[in-house]
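In what follows, a single structure is set out as structure tokens and then discussed.
Every protein chain of the complex appears in place save one, which is left out.
Chain lettering (A, B and C) follows the sequence in which the chains are written, and residue indices restart at 1 in each chain.
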Amino acid sequence: MVNRFNQIALLGRYDDERVSAPMAALSRHLQNRGATVRAEDRVAPLIAAQACGTAEQAVAEADLAIAIGGDGTMLYAAPLAARHDVPILGVNRGRLGFLADLGPEEMVEGVDDVLAGRYTVVSRLMLNAFLPGKAEPACLALNDIVLQKVDVGRMLEFETWIDGGFVNTHGGDGLIVASPTGSTAYALSCGGPILAPQLEAMVLVPVCPHTLSDRPIVIHSGQEVELRMGHRREGDAQITADGHLLGRLGPGESVRIAAATQRVNLIHPPRHDHYQMLRQKLRWGRGRHARPGDV
Amino acid sequence: MVNRFNQIALLGRYDDERVSAPMAALSRHLQNRGATVRAEDRVAPLIAAQACGTAEQAVAEADLAIAIGGDGTMLYAAPLAARHDVPILGVNRGRLGFLADLGPEEMVEGVDDVLAGRYTVVSRLMLNAFLPGKAEPACLALNDIVLQKVDVGRMLEFETWIDGGFVNTHGGDGLIVASPTGSTAYALSCGGPILAPQLEAMVLVPVCPHTLSDRPIVIHSGQEVELRMGHRREGDAQITADGHLLGRLGPGESVRIAAATQRVNLIHPPRHDHYQMLRQKLRWGRGRHARPGDV
Amino acid sequence: MVNRFNQIALLGRYDDERVSAPMAALSRHLQNRGATVRAEDRVAPLIAAQACGTAEQAVAEADLAIAIGGDGTMLYAAPLAARHDVPILGVNRGRLGFLADLGPEEMVEGVDDVLAGRYTVVSRLMLNAFLPGKAEPACLALNDIVLQKVDVGRMLEFETWIDGGFVNTHGGDGLIVASPTGSTAYALSCGGPILAPQLEAMVLVPVCPHTLSDRPIVIHSGQEVELRMGHRREGDAQITADGHLLGRLGPGESVRIAAATQRVNLIHPPRHDHYQMLRQKLRWGRGRHARPGDV
Partner (left out) sequence: MVNRFNQIALLGRYDDERVSAPMAALSRHLQNRGATVRAEDRVAPLIAAQACGTAEQAVAEADLAIAIGGDGTMLYAAPLAARHDVPILGVNRGRLGFLADLGPEEMVEGVDDVLAGRYTVVSRLMLNAFLPGKAEPACLALNDIVLQKVDVGRMLEFETWIDGGFVNTHGGDGLIVASPTGSTAYALSCGGPILAPQLEAMVLVPVCPHTLSDRPIVIHSGQEVELRMGHRREGDAQITADGHLLGRLGPGESVRIAAATQRVNLIHPPRHDHYQMLRQKLRWGRGRHARPGDV
């Protein structure tokens, strides 16, 4: 039987004991099946894999990346995979994730399914943020770009613009621009809707807005968002991408956010069901309280 | 050993097979312990209890009422117990309730604890609603009084007044006035806060309000609320108490809502912990999604 | 100068005095400009227009429909215009609407702009609902299709399915399926997001859901939603379209909802700005409370 993928990069926090053992086991299994396993220099000797320099270099020449860990590892690995157009599969070592949807006990079987060509691929939109004065994007983010206050006890004041048209003036703790993937992450905690994973859309979610009618807005993924700080000296704002600090904005400065040209191809094992995963993660479906008429 | 309670009324939907068997078993157990068991005429012969007429009459002469079923049964039984100042214990036959907090497997042990004097009592505020032109309250409700639209596709317009002072004009599907007990029922689904069970307060929760800044308001239980329909002919509104229809309001009519002088004394077994129950019912405490930094 | 439109149907509640005068004035103005004005039989003689039978027949042969009234009139007129592929312009007689965006004082100037070809057109998605056992859609709705409880004090139990895949079991007052246009109507009152008007999407918004993690979901407009009643006998559910009753669902029955093939072309005068309208309607942009640091 021929493998669908032969050059496989393994990614993950090898220092974490929940990750190292399965990573080594998976490396052996893949090599037994005839695949070449690639890893960063630091990890490769520990799992008998081919040392390739950095993690990104390990991915660059692979035809499949497997990230072992959880959703945090997937957020780290997604831009590497997207930049080199390599599909990625997530193996979860803890509780089920939104992104790493292959559980530990089904890892070998699931990987075998994928090697045998039994899988689905979903292309996920990613986001670029452009900082003031920079033509190159500062990030390639899978979940979200967030503008957030730095100083406690202060309210940010900023404006939203879409495709060059003024939308609104906001006061509050900040604003999230989330992809469909990110709509179930921080944006959901801030009152945003769930976006179907393949929807060509982004959502703007105000964080603790001062004006109670300042509600989430869903726009087309082809639109460009600009967040422009007010001129009042209110303390700076921070910009983060998937939780990592990109920089700060001072009064009058702005960040532009748009869908990236690169997308990440998430590989799902055959039994994957997006809404089944949401039901489990969001604990939908069983009730909270009796109503009259119950026994 | 002397029982704390000797005249015990058993209440519940005997027709439901999940209720009939434990009710009969509990009747035997209580009589074995020397208590007199009282029940309505229809049920008494089936559980070898003393027939007392109606369920309310069974409660009237009791020194303890035990309601077997779930929160729905507790909502039914609470006014009976409150009117005759008889404390009430809830036994749950299905999933754990907010009110019926003794599970089926611990029923006998829990009842023995209570008979032996090992229990706590929490006095719960109840609500009266006064319909137009009536001096007598139309209900004694444990959870809530709700003003709600009758006709679909229409928005109600009404005003709130507190202690004779105008508060607000509302458009929307209606408004809930909930007790602390009711704050975790329908009011919670409509965006209301949780009130600690012994707080001397009521909460007004707008249902799907038209104006997004029309937020829940928590007031003192000694205050009186008036909900006054607009004069525009928009279709009537319904008033319900704990889910049961009390009547309708036409244009310009109003309902007054105030804490009742009667309260219900809920008996809890020794291990009862209100927030432990909330953690379980609201599935608090374990997480939804990974954030960056998780493995 | 040549008019862009020559056969113009006027629609509106002529009985309402805020409508009759401007409708007559507009009829005169259009005829002075050389256009033929069409209206339903009942109204035509009163405004010196050509009587065409029903309002829909007046629209059928027109190349432009003008609805005078407010958003309620636009909801009524949109399906007529959509079925005959006639663009529609809304003139508002009361306060500014989401849909009827030409104010009374600018009516003549705005209509002249449109006749002269100075306008923009936005094609708005509309929704079909299919009742049990019917192959033909029961409606062509601009805002929303709503499943809602009939009996007060009861919670509906129903399931959502998308493109034949099970999504979730819901308990609560109902669920709204809204178009982008409808996202700022009833759905917004129930916690839904704002959808950009041209987004190819629908949003499912639970009404007062029992499970607090039961959040709005935005899906592609090409997807089909099925709402399926539970088998438990809980009282029927009502289905409404743009606020009008379509029918009821009993236990186990379902309604299917999908984007219609017809869309309505809304004509906007040159100065129309969607977000400016939202800022005004939602009273965005000025603040509610001071924070520390304010004087």
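Heads up, the rule we're going with is that contacts are C-beta pairs under 8 Å (C-beta built on N, C-alpha and C of every residue); 3 or more make two chains touch, one makes a residue touch a chain.
Only a predicted model underlies this, so the values are computations on that prediction, with no experimental measurement involved.
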item	value
Identified contact with the non-displayed chain, of C:Arg18, C:Arg33, C:His84 or C:Arg248	C:Arg18
Chain not shown: contacting residue from B:Gln31, B:Gln50 or B:Asn168	B:Asn168
Touching residues on subunit A - with respect to the absent chain	146, 148, 152-154, 172-173, 186, 188-191, 207-210, 212-213, 238, 240, 242-245, 282, 288
Where the missing chain touches subunit C, by residue	12-13, 16, 18-19, 69-73, 75-76, 93-94, 97-98, 184-186, 188, 212-213, 215, 242-244, 281-283, 288-295
Residue numbers in subunit B that touch the chain omitted from display	153-155, 162, 165-169, 171, 188, 191-196, 198-201, 203, 210-220, 223, 234, 273, 275, 278-279, 282-289, 291-293
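Following the convention adopted for this analysis, only the chains that are shown with their structure count from here on.
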item	value
Centre distance in Å when subunit A and subunit B are each reduced to the mean of their C-alpha atoms	44
Length of the line joining the C-alpha centres of subunit A and subunit C, rounded to whole Å	36
For subunit C, residues that touch 2 or more chains besides their own	153-154, 188, 191, 210, 212-213, 282, 288
